[in-house]
Every structure is written in structure tokens, then in C-alpha cells.
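Working notes for the structure below.
What you see is the complex with one protein chain gone and the rest in place.
Going in written order, the chains are labelled A and B, and every chain counts its residues from 1.
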Amino acid sequence: MSAGLDRRALAVLPDGERRSAHDAAVFNLREKRDQAGRAEPDFERLREHARALKAHALDHLDLLLERFEENASRAGAVVHWAEDAPALNRIVHQLLESRGARRVVKSKSMLTEECGLNPYLESRGVEVVDTDLGERIVQLASEPPSHIIMPAIHRSREDIGALFHRELDVPPGETDPVRLTEAARRHLRSCFLGADAAITGANFAVAESGTLVVVTNEGNADLGMSLPGLHVACLGLEKLIPGLADLAVLLRLLARSATGQPISVYTSLVNGPRPGAELHIVLVDNGRTRLLADERHRRALGCIRCGACLNTCPVYRRAGGHAYGFAIPGPIGLVLAPALGGTEEQRGLPLASTLCGSCTAVCPVKIDLHEQLISWRASDVPRGLRERLLSRFAAACLSSPALYALAGLALRAAWPVLSRRWPGNPAGPWLASRELPTHPGASFRARWRDRVRGAGP
Amino acid sequence: MSARERILARVRAASHHGVPAPAPFVSGPGRGDFAAFAERLEAAGGEARGPFAASALGSRVAELCREWGAGARVLASEAALGWIGAGPWQPVPRETDPHSLADVSVAILCGALGVAENGAVGLDGREARPRALPILCERLILLLDTSRIVSDMNAALAGLPDGALAHHHFTFVAGPSKTADIEGMLVLGAHGPRALAVFGIHA
Partner (left out) sequence: MPELAAQRPSVALFIPCYVDQLAPEVGLATATVLERLGCEVGFDAGQTCCGQPFVTSGARREAVRLARAHVERFAGADAVVCPSASCVATVRRRYADLIGEARAWRLASRTFELGEFIVSRLGTSDVGACFPHRVALLESCHGLRELELGRASERLDPEPSRIGVTETLLRGVSGLELRPVSRRDECCGFGGAFSFGFPELSARIGRDKLRALSESGAEYVTGTDVSCLLHLEGLRAREGFGPRAIHLAEILASGAGR
């Protein structure tokens, strides 16, 4: 099922330079995270505090939502509630249409990726420009982002140069990141200045003050929030936190975990609309309440979308975000897919892991990611009949010493056959890239028996 | 039942109100001085100058504008003008359409506070008016009273100026705009200012 990911990895990141460049660029973020964490003596205590505050917040989410709505409304924002992706898309479109907004600038929001907002709006005649540089690159290339923080990390400068030559009139053969960024700056500035509306996500929503928090390095969200007369902010319910003190802890962890910076360049606390402008906030469920009700798995809602788990994951770095077939890739994607994804393949994503546990070790809010995967495998991952029967059979063999010994004999007898490649060989996947060990000879227990009797080593 | 009611009902059913909040976070010892702040700002690609006595400020800021080869349009907020006096800059026009600020080469504003752990300056919505000014300008100068530097974000958010959240926004700015979206290579000046200089003031 999720062997789809294995196959797609081959297409997304073909062997060779591109794959190792992707792996190196992403792992570099992990190394930066380590450096930043080591330089901050409070880091591990902040992580523990963040875990606890998120657990508390999720357990009081009803109160936080009500308080947030009240305070945000008092500040002049209009709060909407969307039960699912179609509802979000409808609400946003309605807001745009009723104000004649046809040109929209958008800053990064994984939630809107999840809900397919862009294609929905575009099919209804709204021009949506993703303004984060990485997001603009993938938008021009007609593909989804492949990383939460660095959407175009899978693309080389040559790719981007060619793309910008085609779309932004950059001279052919231009590959210097500084000049390419300059070209994007000019192009996007004109988009900002001509926009009718801005759509953003929100990293956090502070209940006690009704504040939205929007974080970027580029300043694109801020430009969007300061020029057009309409700002629509979309966020998942799980972004709610109680107060500013909680925000402080999470901000100290977010950028350090994501890119190794002590803080992102722009951290905007937004309270109500600009004078003379409008702010609409859309709170989105889309499966989050179902996950919240799942005692074992609700911890995953603590995610602050830093991407640290992606950066450390040996699988993500060699598969690339597009191989996952789900809006969010990497370990957190595997953990959220069974709850927020719809397809059978997405429900099978928890299998796509070696369970090395590195993700759990870097998560700033201490989500037990790899343990969540094991738990999903036991509860929701679809297992075919053949697999279930095989499992029972294997367990039966292992339950009786006599059957186990018999199975061992059979394994030895079959060894020469297993070591060759033929269609249907259960050892096939192993043999595709590895040799089997040489014939094992007598088992340990047989040799132990001999040894004890004094007849062996 | 509206969508709001249905959603809240589901959330209520799953919110047991049993998990306590953790005890307030207590930061370890940290530095709140300008030197520490400057170190972090420079690591983020910004420039720290001073700290200067208030009387010296105007000429120092003018000096930087010259170094930057600042174009014709240099705007300073009212509060900033209070510190730097007259010089090669203009006050921000009242009731300005933010779209008309696209050609501002340097904006000069006052920071409300500074954060030593990360080199960020807090910009109050009352000061950054229009909101677009500090992001549309090519380069940004922020004036910061060094006595308003705190050690970390916990201290910063616990000590926001009165009314800070009552004026649309409060933004922490930590360096010039940047991106590393192309092969992870750092480039300054993605959408916002290409350069940021913070002048410390010994008030």
C-alpha cells in the first residue's frame, strides 16, 4: 500500500546528485537545530514546558476557542467556523467574491494546502499568488510544497533559473540565488501592491488576548497584512494556546527547531484589523475534533509545524516530500495521515518508517512520534487478509518450540531457493539490493546442545 | 445547529479539563545588555550601532543614510524625529495610502523594546504607521533605548508596553528580511528591507 511511497521516491528523487543534494540540504537544518539548541541552556526545559502546555491547551480547547473568539471579535475581527475543507474553501471564496477581490496574495499555510484552497479559488476565477519564495517557486512549477519550511528544497538553482526564465523574464542561464531572489522580489512586490486581499495562515492563536501570531523570515505575510483592505487568516483549531506566556515558550522553540535561528525575522502579533481594513479569521476542523477525541493520538495536535522531524528523518531526506501523497510529509505527516487523510494509502503511511526514533528526539513539543506510528499500526493501518494470515501463521510457529524448530529446518532447507531471484520469492525485496547471508548451517540451539554435551566449540 | 455549534460540541466532548497547566516557566540567567543584543542582531544579518547619547544620534543616523547611499525618500516617524531632529529625512505623511510608500529607501522608527536572546526589536502598531512602512522600505533603521532591552521572549511578552495589543499589531523584527529557499543559500532582502540597523540610545 504505502509501497507507493517507495516507488514514488524513485521518481521524485532519482539516484545520484539530486538525491544527495536534497539529503544534505535538509540534514543541514537538523545540524543547525542542534547548534541552536546547544547554545540555549533553557532548551530542554522549554521542550518539557511546551509539551505540558500543549497537553493542557488541548484538554481545554473548548474554553480557549470561546475565549479567543470573544477577544478577537472585540478587537474587530470577524470569526468564522469551518467544519471541513469544502467549508473553508467556500467561506474564503465568499469573502473574496463579496468584496470583488480577484487578485490575492497568500503566505504559507499548510492548512490551505491540506484543504486544496488554491485550486478551488483558481477554478472560480481568483488569481492566487503564493508569496513565500519557496511556495512561489513550486506554484510556478505547478507542484505542491515538498517541505513545511523550505517548500522548494527539492529544486536546484538551475531548475529555478529555468523556471524564472520562463515565468519571470529572467535572462536564460541565470542561476545565482541572489539575482533570482531579486527577480522574485520585484515580481512579488508588484503582486503585493496590486492585491485586493491577503490570505495567511497563523502559527498560533492566543486565547487570552484574541491575538493571531504569524511568523515568517521573508516578511511576505506582513506585506500582505499591510497593503490590501481584506485579510483572511485560516488556522486549524489546534493552534489555540492560552496566553502570551505560552507563546513566549513556543516562539523560543519554533525557529530554533526549524532552521536553527533563535527567532524568525518577522513575528507578528495581530489584534484586529488595520484601521480602515477588515480581518476575517476562519477556524478549521477538518478532522481535528476526531483526532482530539482519540486519547492515544491527540498528542499529534500539539505540532507547531517546525519541520524538525522532517529534517532528521532518514526516510524523508531520501524520498522527498512529494513521495508521500499527503499534504504534510515526514514523520508528522505519517502520524496525522490516518486521522486527517482520507484514502486507504494515506491510512497506511505509518508503515513508512524504520522507527529509528530520531523524530521523537527532536520534536520541540515532545510528541512521541515513532510511538504514535506503532500505535497507529496496531489500530488503524489497513492490513490485507494475506498479511493477517501470514502474521498469525508466523506467531503460531513461534509459539511452540517444536513448531519453531520445524520452521527453522524448513528455512534452512529452502535457503538455496530463497537466495535466488524468482518472481514471488518472499525474499525478493531483500534481494533487490542486498545479498542474503550465506547459509547459516546449524542453529545456535543445535550448537549449544553440542557444546553442553562437550562435542562443540 | 450552526457549524460553530457542531464544532464546539465535538471539542467540548473531548475537552476533559483535567490536565493542569504547567507552573510558569522560569528562564535561566540571561543577559539583557546591548552588547548581547547586538551580537544576536549581527548574527541575523542586521547591524547594531552605538549605543549613543541622545545628542549624538541625529548625526550618526544621517551618517548611515549617507553610507547607504539612501535615495531621495527617507521617512522618519514622529517619535523618531523626536530623537534625531532635523536631517536628510521627512516625516511620514499623515493618512498615507500604504501603496504610495513603495519607493521609500529608508524608514526610521522607534523600537518599543529589544530582546537580547535573539536580537529582535518590538515594533508597536502605534509607531509603525502605516503598517507597511517598515516592510516596504528598502532599508530600515530602528532606534532603541537600551534600557528597554530584556533578556528573552518570556520577559518580552510579559512586559509588553501598555496597550501594545490594542493597535492592530505588535511585530518583533529580528534582522533584515531573508530567505534560504533556493538550495538553502541565505539571501537578504526577500520581500522586506534588505538591511536593518538598530541604533542603541543611552537615554
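Some points to look at:
In the analysis below, a residue touches a chain if its C-beta (ideal position, glycine included) is under 8 Å from a C-beta of that chain, and two chains touch if they have at least 3 such contacts.
All figures in this text were calculated on a predicted structure; none of them were measured in a lab.
Counted over the whole complex, the shown chains touched by the missing one are A.
Contact with the omitted chain, checked across A:291, A:319, A:336 or A:367, is made by A:319. Touching the missing chain, out of A:178, A:378 or A:413, is residue A:378.
Which of A:100, A:173, A:384 or A:441 touches the hidden chain is settled by the complete complex: it is A:441. The set of chain A residues touching the chain not shown comprises 2-3, 5-7, 9-10, 15, 19-20, 23, 27, 34, 37-38, 41, 43-44, 312, 314-315, 318-319, 351-358, 360-362, 374, 376-379, 381, 383, 388, 391-392, 394-395, 398-401, 404, 408, 411-412, 429-430, 432-437, 440-449, 451, 457.
As a working rule, only the chains that are shown with their structure count from here on.
Within the complex, the chain A residues that touch chain B are 21, 25, 28-29, 40-42, 45-46, 49, 52-53, 55-56, 58-63, 65-66, 75, 81-83, 87, 131-134, 137, 150-153, 155-157, 160, 177-178, 180-182, 184-185, 188-189, 192-193, 209, 211, 217-220, 222-223, 225-227, 237, 242, 244-245, 247-249, 251-252, 259, 261-275, 283, 285, 289-290, 292-293, 298. Contacts from chain B toward chain A in the complex involve residues 2-4, 6-8, 10-22, 24-25, 27-28, 40, 44, 98-99, 102, 115, 117-120, 125, 130-132, 135-136, 152-154, 156-158, 160, 165-185, 187, 189-193.
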